[in-house]
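Subset of chains shown; positions unchanged.
Chain IDs A and B follow the sequence of writing; residue 1 opens each chain.
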Amino acid sequence: MNRSTSLRVRLPVFVLVLEVVIIALYAAFVTYDDNANAKFQTNETNPMENSVYRDYPYFADVQVMIFIGFGCLLAFFRFYGFSGMVFNFLTATFSIQWAIVIQGFFQFNYGGKIHLGVINLLYAEFACAVVTYLFWSRAWEDESRSAPGHGFAGDPYLFCDRVGWVTFVLYRPSLNKGHAKEITSYSSDILSVMGTLFLWVFWPSFNSALTIKGDDQHRAILHTFIGLSSSTITAFALSAVFNKRGKLTMADVQNVTLAGGVTVGASVDMMISPVAAYALGVMGCTACFFGYKYLTPFMAQHLRIQDQCGIHNLHGLTGLISSIAGICAIILATEETYGPSMYQIFSHRAPPEGDPKLLELQKLIPGLKPGLGRTGQEQALYQVAAIFSTIAAASVGGLLTGFVMKLSFMASPSDEDCFDDELFFDMPDDFNSVEFKMPMKHEDKEQMSSENTKV
Amino acid sequence: MNRSTSLRVRLPVFVLVLEVVIIALYAAFVTYDDNANAKFQTNETNPMENSVYRDYPYFADVQVMIFIGFGCLLAFFRFYGFSGMVFNFLTATFSIQWAIVIQGFFQFNYGGKIHLGVINLLYAEFACAVVTYLFWSRAWEDESRSAPGHGFAGDPYLFCDRVGWVTFVLYRPSLNKGHAKEITSYSSDILSVMGTLFLWVFWPSFNSALTIKGDDQHRAILHTFIGLSSSTITAFALSAVFNKRGKLTMADVQNVTLAGGVTVGASVDMMISPVAAYALGVMGCTACFFGYKYLTPFMAQHLRIQDQCGIHNLHGLTGLISSIAGICAIILATEETYGPSMYQIFSHRAPPEGDPKLLELQKLIPGLKPGLGRTGQEQALYQVAAIFSTIAAASVGGLLTGFVMKLSFMASPSDEDCFDDELFFDMPDDFNSVEFKMPMKHEDKEQMSSENTKV
């Protein structure tokens, strides 16, 4: 037992500090959103029009994805099921708490107070997908109002690539040959597929949670479903065709099937047409599959990046495809396709204050705010800039996070203890007998098997 | 390893062809539903009244049922968990994609285009319950507008019986004595119960997803819940009373409990009264239980029908009860019970164009369309005809599907490889040690057990 992995002092101290800080910040700065404040309810207020009814269903679905979907999916290692599921639970809870304050400071801050509603929780959940996200938060602030999808669905995926940079710093040469415990079991694989299914089922809610309400959200749901569907059957086909014996590989079923949900991200609420969503699903899945097959081993050997969960493939590569698709969709957007609501979806393309066209449009869309009068090409250039700044922020943030995680006071396990629940949990008695079954010699199995079939 | 079961060529070719066909059809014919089309949004449009908010919650619930509920339920075989869960995933994704196009062609086709919204996905999911469904689609078209419940909840169940005919063609005499691997395990049984619980919890959404909004949907939810509840306790009682040692059988808990959800199907949105829903649950459960007990073994021995999942019992028998209940409910429906909205629920009973009663009714229900002036008895006769045509279509479709599945290019496993994941998946190492435990001799177990208790 490596003393340095004990959570006895570090975890409680960390939690205590966090709780004191959060209580202080909450007490000083956090109040209710107007929709959650009894004081602002009058006889004009229709309770059923409270924002909670627009936001909570999507919040609940994303909760299922983060806590149950990812929890199960990450429990795919045979001896690392507790850790995968439980540390996902802990990390998600931590980062949502933190994100509420940071996000609140940047986005829901007026009159010197952070205003808390279910919408903040929803934003915090998106932030939760990336553990620290200060840089992103700022980049997001500037651009989020200018392009749909962007900042909501496309970029988080691309930003997830920062986790790849974390793995760069955490590189362990000895793990490169593979680790004896880096294996799955029959039941852990099934649990992991359940996680995939939860993610698959609720991904449309994730991609559409922060779009404009109405037809935009409707399209986001359609595109995500179509992209996931085409991605799924492509993943099965690729899995079979690149397997020597024509069998399916569970890792493909668990991960590559989901790629389509990412690729449609950046253009999810635009008028890209159903066939484009279908094609994006196929492309994203293909890129993700070959990423797993060739890029992950290449990076592990030559670029010292160990990426057990395939973040680069599921989020990096597909996020890039998604962003390029988003740029194309922005360039191709015309008033002919979108009608006047184009200036609502791409708010920076709306005519500026004083432009007579603005008044004309405001007759058609009463709440339309003046924009910057950008053309489609200009808007696309800003989008390109946003992609590069996201990649840069992800890299810097990822490297920093990696170095922090390498600091000696973090409970970092020795190489041989990696992928082992025993390091962090009191284990039930049968854990050792489960372990026992693993390294059975092949001849023994054959013999047993032949003996058994005689019975 | 039987070469003929390799998915290496067949699956990818099949997927490729499907994808090319679907991309071509999408590009040529598929556009957005008006509710998902930015162009049709004006200052008169209230985003929160978009159809997506009426349909998506039910769509998501049915997704959970199909992908997670059925996925887990079908993972009940000890060595067939991967296959049960993953092939359900693949098949559902395939058939929904296909159904979107077929269903769209028959139902959402105007101006030469299929109009795609979440409502299409919802219809496609219902179609997904039956793998090919061209015949049904057509039968459904004619009658769906004439009777509630019908075509939405009752018939899909009855139509599922077609799967029974598939099994008729796929009959394998050697499997009749039982297969060594046709067994469950402790963990596969638990997983399967989880599937049952997901189906149980969301069944009210399934039965009410396609009813008329408002009080109709309200009743559909109530009846389904009541029917499932009475069905569940009846299943426990029957399971205990027909077990020699007064114990519960997991297969009953996993399947028979759900029968009530099927039996209330065809009359789910009518004014049948809560007590009728309760009684239907009890009846459906009883029929399903005795079906499993006597009909399945009888069919396997005398009618060469192997029905591992009990489709005949859970869907065939109960679907028949459901349909008969639906007919009774149609005959008994009066304006006294339903008020003027009767002519909305049973649209063919509305007075025909030009009838002065139509104008009178249209004052009470503004959007009421002229009907055919059918009486309750006439309507019931059409319903009877619909049942027979559904059974006929199910039989023909099932036989055809069976023959297609028997064609030599399909990856059909040899008898001894049935119920074995190893045929289609790269298996984790512990799969063989799991297998090892299976055929342990009873004396050995006794001995081990007694040794252990001494410790």
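In the analysis below, a contact is a pair of C-beta atoms (placed from the backbone, for glycine too) under 8 Å apart; a residue touches a chain by one contact, two chains touch by 3 or more.
Bear in mind the structure is a predicted one, so any value in this text is a computation, not a measurement.
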item: Oligomeric copy total, full assembly; chains in place: 2; value: 3
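In this text, only the chains that are shown with their structure count from here on.
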item: Copies chain A and chain B - rotation angle from C-alpha fit, nearest 5 degrees; value: 120
item: Chain centre separation (chain A, chain B; CA means) in Å; value: 32
item: Footprint of chain A on chain B - complex, ascending; value: 1, 5-9, 11-12, 14-16, 18-19, 22-23, 26-27, 30-33, 35-43, 45, 47-48, 50-52, 56-57, 60, 63-64, 67-68, 71-72, 75, 81-82, 85-86, 89-90, 93-94, 96-97, 116-118, 121, 187, 191, 423-436, 438-439, 441
item: Chain A residues within the chain B interface of the complex; value: 49, 54, 57, 61, 78, 183-190, 193-194, 197-198, 200-202, 204-205, 212-219, 221-222, 225, 229-230, 232-234, 236-238, 240-241, 243, 245-250, 253, 257, 271, 273-275, 278-279, 282, 337-342, 345, 363-366, 437-438, 440, 445, 448-449, 452-453, 455
